[in-house]
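Dropping a structure here in structure tokens format, bear with me for questions.
For this view, one protein chain was removed and the others were kept in their places.
Letters are used for the chains, namely A and B, taken in the order the chains are written, and counting of residues starts over at 1 for each.
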Amino acid sequence: MNVALAKTETGHALSDAFAVARDRLPGAGKVAEARQQAFEAYERVGLPHRRIEDWKYTDLRALMREVLPLAAPPDAAALKRAAAALKLHAIAGVRRLVLVDGVFAPGLSEAGNLEKGLGIRTLRDVLGAGDARLQAQLLGPENTDSMVALNSAMMTDGIVIEVADGAALTQPLHIIHIASGGTPAAMFTRSLFVLGNAASATLVESYIAAEGAKVYQVHDSLIVSIGDSARLDHVRLIEDGREAFNISSSQVTLGAKAHFNTFGLTSGSSVSRYQATMAFDGEGSRVETNGVNLLNGRQHADTTLFLDHAVPNCSSREIFRAVVDDRGHSVFQGRIIVRPDAQKTDAKMMTRALLLSDEAEADNKPELEIFADDVTCGHGATTGALDESLLFYLRARGLSEKEAQALLIQAFVGEAIESIASDSLRELAISAAQRWLAARG
Amino acid sequence: MPLLEVKNLQVRVEEREILHGLSLTVNKGEVHAIMGPNGSGKSTLSHVIAGKPGYEVTGGEILFNGEDLLEMSPDARAAKGVFLAFQYPVEIPGVATMTFLRTALNAQRKARGEGEYSTPDFLKKVREVAARLNIPQEMLRRGVNVGFSGGEKKRNEVLQMALFEPSLCILDEMDSGLDIDALRVAADGVNALRSPDRAMVVITHYQRLLNYIVPDFVHVMSKGRVVKSGGKELALELEASGYAQFEDAA
Partner (left out) sequence: MAAVQETVDRVRRIDVDQYRYGFETVIESDKAPKGLSEDTVRFISAKKNEPAWMLEWRLEAYRRWLTMTEPKWARVNYPKIDYQDLYYYSAPKPKKQISSLDEIDPEILKTYEKLGIPLREVEVLEGVVRPEGERRIAVDAVFDSVSVATTFQKELKQAGVIFMPISEAIREHPDLVKKYLGTVVPTSDNYFATLNSAVFSDGSFVYVPPGVRCPMELSTYFRINERNTGQFERTLIIADKGAYVSYLEGCTAPQRDENQLHAAVVELVTLDDAEIKYSTVQNWYPGNSEGVGGIYNFVTKRGDCRGNNSKISWTQVETGSAITWKYPSCILRGDNSRGEFYSIAISNGHQQVDSGTKMIHLGKNTTSRIISKGIAAGVSQNTYRGLVTAHRKATGARNFTACDSLLIGDKCGAHTVPYIEAKNSSALFEHEATTSKISEDVLFYCVQRGLSQEEAVGLVVNGFVKDVLQQLPMEFAVEAQKLISISLEGSVG
């Protein structure tokens, strides 16, 4: 069958790449074993395709076709291009941690003079040095999803952040992934964020490209553990180059009375997929997970969220907005599971898509899976165009068509952005949205 | 024999004792007002008499016409003639008020071994009562209490009271959420139901309601007990001096 052929071809190409790259991948012993297993798990499935339910709307065999070879470590020229790109995307008041072509760049980062209670290391360091506790967390993700498995096999570098119990970080941490724009290549990164009990922190992740970067692939994953009574505010902005691929996964676990406020915005990359699992491990916790896809051209962006209510008395709120122009394709899959003992769960999800062109496409799959009776769960989904009467009203008041649209689009994505708790993070999201609107002309 | 006898009633909710030995005797034809500050246990008393789940009776008894009320299921109590007018009547979407009234009335009659009402008789009766209470027919076609104003919900309670002809009516904070006009309409409805065969227990925080429904007896509750009983003048006394004096007494 065709499918099998495609799998074998890409599989072979990649297994050669894995063999070649193996020397460059950190970690021996258990780590190397885990890599091998993960790679075998990946090879059994290959790139996910539409017959795999979770990837129904994002067929990587058709969209990505192949996994590019591992990127070379950045040379001086690459670091220079990355530094230039960084200037354009600098955020004031944050601690920068930069990965260029998937490798930590100490020269562009601020990893010294740490606040009390904050620890920062690199993935390469942790996997190489044999810290069993951190390694166990880093090797935690199962190989059930083939893209997660691939990341587990190939992870090259990343940031490992630990925040001690009771520490309240004042300065947001900003992990920036930069593609320097050399030859077409793939970068594989994995970061870990361990937030202690009663600690609080803010994490920003950005994905950007240096000038001239064309085809490249970002394969990233983030593992987050939030302690009891801790709080994490999180924003991720995908502003990759327009020919880039960004396949990211995250796995978040919350202790008791913990709080996770997360927001994702995708306006860049050609094909992107963000799949996040958020699991409640202690009672009385809350997740707010919100997102916006802003797409045009032939962009394809998939946000797949999985809320796992495994324990009682937790609440979750999901608000998602997609604005799709030209021949863009936005996908939102939201799955909420309420396990048998998770009584008093309060889970709500709302997804809305705004289609700006006749050829734009939006697929929504908001899913509820409920095994406990004393719950309040619901979801809503709408798809439609801009309201003509509102547009006309604004035009009649003197706005151009684009201006009127921009105003209504801002209002549309506003609800998702407003749910960001921190003012400064909200500003980040708003300016990212404005950049997209401005680029639209 | 008294209609209702509450003897030394002790009630817990989730390990916390709310009523600590409350006693109350109500005879046919009497109207009793139970007043008290928030948290004194007034609503708990009404819920326990009606049999609301979630309360644990740890001591004492409640006799209704000499029968042990606590042994009965809530619907059996209703059939015996116990009616609780809820402080916050619930909304039941999709169930037309008319359907609800008929189902409840016939269920009570069946439990008492009486024949069911024929449809024309039932309709006649409802229309008559509804007209008296200024309840439009259109309201009866809507879902039970769905989209009703506060006043409409309370009038719907009074309508049911008139229709089911209970021997004991417990009005739980009937004035909450009502303006003066709405209160007057509801109170007039209640007064029309006063009769030598029927007793009423009016639970209220404010004296205001008692201007409209004038009680024969007033009991003051504080911290889970009746701390003072008297005639209707006691309510006026409370109005003037407040509950503070009784907080200490308790």
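The rule is short, and it goes like this: contacts are C-beta pairs under 8 Å (C-beta built on N, C-alpha and C of every residue); 3 or more make two chains touch, one makes a residue touch a chain.
Every value quoted in this text rests on a predicted model; they were computed, and no experiment measured them.
Asker: Given that one chain is not shown, which residue among A:164, A:185, A:310 or A:377 touches it?
Answerer: A:377
Asker: Quick one: which of A:33, A:211 or A:359 touches the chain that's been left out?
Answerer: A:359
Asker: Out of B:74, B:151 or B:177, which touches the unshown chain?
Answerer: Considering the complete complex, B:74 is the one touching the chain left out.
Asker: Considering the whole complex, not just the chains shown, which residues of subunit A touch the missing one?
Answerer: For subunit A, the residues touching the absent chain are 53, 340, 343, 353, 355-385.
Asker: Using the document's contact rule, name the residues of subunit B that touch the chain not shown here.
Answerer: 50-54, 73-75, 77-79, 83-84, 86, 89-95, 99-100, 103-105, 107-108, 111, 143, 160, 164
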